[in-house]
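Complex shown without one protein chain; remaining protein chains in place.
We call the chains A and B, going by the order they appear; numbering starts again at 1 in every chain.
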Amino acid sequence: MIPDLILFFGLALVAVASAIGLLLSRSAVYAALNLILNFTAIAVFYLVLDAPFLALMQVTVYAGAIMVLFLFVIMLLGAEKLSTGPTLPYQRPLSILLAVILLLEAAYALFFRSSPGAPPAPALAGFGSPQAIGETLFSAYLLPFEVVSILLLAAMVGAIVLTKKPRRRG
Amino acid sequence: MDLGLWIEWIVKAIILIVVLLIGFMYLTYMERKFLARFQNRYGPNRAGPVGLLQPMADGIKLIFKEEVIPKQADKLIFILAPVITVIPAWVILAVIPLGSIQLFGRTIDFSLAGDLNVGILYIMAVTSISVYGIVLAGWSSNNKYALLGGIRSSAQMISYELALGLAFVGPAMMASSLSLARIVEAQSKTVWFAVLQPIGFVVFLVAALAEINRSPFDMPEAEQELTAGYHVEYSGMKFAMFMLTEYTKMIVVSVIAATLFLGGYHFPFLTDRWPWLGPLVLFAKVIILLFGIIWVRATLPRVRYDQLMALGWKVMLPAALLNVFITAGVMYVLGMIA
Partner (left out) sequence: MDEQTAVPFIDVTREVDLAARFPEAVIVDVRKEYEGYIVNRDRLIEVATAIRDELGYDYLSSVTGVDYLPDGVMEVVYHVYKMTGGPGLVFKTQTPRDEAVVPSLVPVYPGADLQEREAWDLLGIRFEGHPDLRRILMWEGFAGYPLRKDWQEAYFEEEGKPFKNRWPDGQVYRIEDKNPYENNVQYPADFIPEEYEPENDALLYDSLKRSIRGRDPELETDVVMVNMGPQHPSTHGVFRIAVALEGEKIVALKPVMGYLHRNHEKIGERNTFLQNMPYTDRLDYLSSLSNNFGYALAVEKLMNVRPPERAEYLRVIMAELTRISNHIFAIGTFLNDLGAYFTPALYAIKERELILDIFEATTGSRMMCNYFRFGGVTRDLPEGIAEKIHRLVYDRLPQKVDELDLYLTNNEIVRSRTEGVGVLTAEQAIAYSAAGPVLRASGVPYDIRRADPYSIYDRFEFDVAVRYHGDTYDRYLIRIDEMRQSLRILQQAIKDLPEGSIQEGKPQYQVRVPAGEAYGRVEGPKGELGYYVISNGKPNPWRYHVRAPSFINLTGYETMCVGNKVADVVAILGSIDIVLGETDR
């Protein structure tokens, strides 16, 4: 139990610190690196929760593919040298409001929805295994799965359209 | 957790690292020697008998080299980048199955992480983050060649990861498992997957060459265009760490190729009789694959960057997809018959 706790708090520290680092760092590259660290820490959380498939997917997709593209874009555009643009006037109050709502929801879920003190139900056998996830994904969640893939395709087409200059006539 | 398990893990981890380090050292020697013979030369033959001490000499030289850090470089990342590069190359081998024996009254699995049921995904995950070291090295050096090298390598690795990942799918489907141990077992029951999955095997080999930036896909460090690419500003031990990574990755992909497609630690009759031969059988297969990689480097010119991308997206990816479909179709039909 003790090693587990040490592991948990160590990871929590890394996750929270990297999240704060992400928000506070002035350089886009450092922010991206902090985010990668954060993703990796969360992947280890999944591992601790007996979900190795999810953990490795987290690393492959988020830390691996998406963040590499992020870094790629930052480097190509030289965005790390750009100064931050003017912020929207209602940005700060809005973010505080949203954060408060999130906290309230979390508190509600914690105190009212689950019975406090009861130990969490142990994971089912085969929970989080590739097989179980595959079966769920391709039966119960088939429609969302397909919709998401079309959404991604649309986003990709949109990105290509956006890079083109508007064609001038004549 | 019992103490025995801990001791076992530590011993295995140390052995793995030592093997990889020595493997790296002597892989450089092997490459130089073979390249030399391909090219009408002798290769290293001064340090020690037939040049066997050459890797030591290189190591000592690199340790005593001055470490230059460019003034305008991003120092933290510049120093971290070689470390970030090395780690994925080392940890990836943890899931490779090496067979097991009975010793001290317990079953000792040679492999470090044992039988992970998502072994292939683990490999995918680690390869997908191995690009960071190169990209960050290229960016932090504040050098146009290095940056071009870094950008090239990220684009290249992302493109070939897809084909690589799809090449993994074939063996996984045939073994009905993502566990490498299951895949080796499945091959020991039938034949090597290189025979059953020829397209997958070729796609894997080509994509792996691109993934580890070896000739003819050594774009990120293309000497003729980018001088040395992402590590142009590195010197001394930091440079040595990039070299360490490059050669370790060669070993790693050879091990993975041998495991997925060439039966891994298993060899018909041989390892069934003497299980402790497992690591040695794998070693022999890896040496043959490494020889192939060196051979390719000695003979082929480099493809151009746009040709590399075209190959990756227009040939490798469709071929890998096709392979998956064919495998699925054949398995389905066979399942129907059975």
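Methods note: contacts are C-beta pairs under 8 Å (C-beta built on N, C-alpha and C of every residue); 3 or more make two chains touch, one makes a residue touch a chain.
What you see is a predicted model, and the numbers here were worked out from it, not measured in a lab.
Enquirer: Identify the residue among B:M173, B:V303 or B:I326 that touches the chain left out of the display.
Expert: Residue touching the absent chain, from the options given: B:V303.
Enquirer: Among B:G59, B:P216, B:G236 or B:P279, which one is in touch with the chain left out?
Expert: Answering carefully, the residue with contact to the hidden chain is B:P216.
Enquirer: Taking the full complex into account, what residues of subunit B touch the chain not shown?
Expert: 35, 38-41, 70-72, 142, 144-145, 148, 215-216, 218, 222-225, 227, 297-307
We take it that only the chains that are shown with their structure count from here on.
Enquirer: As a quick test, compute the distance in whole Å between the mean CA positions of subunit A and subunit B.
Expert: About 29 Å separates the centre of subunit A from that of subunit B.
Enquirer: Considering the complex alone, what residue numbers of subunit A touch subunit B?
Expert: Per the touch definition, subunit A meets subunit B at residues 29, 33, 36, 40, 52-53, 56-57, 59-60, 63-65, 68-69, 71-72, 75-76, 129-130.
Enquirer: Looking at the complex, which residues from subunit B come into contact with subunit A?
Expert: 74, 77, 116-118, 121-122, 124-129, 131-132, 135-136, 138-139, 147, 150-151, 154-155, 157-158, 161, 178
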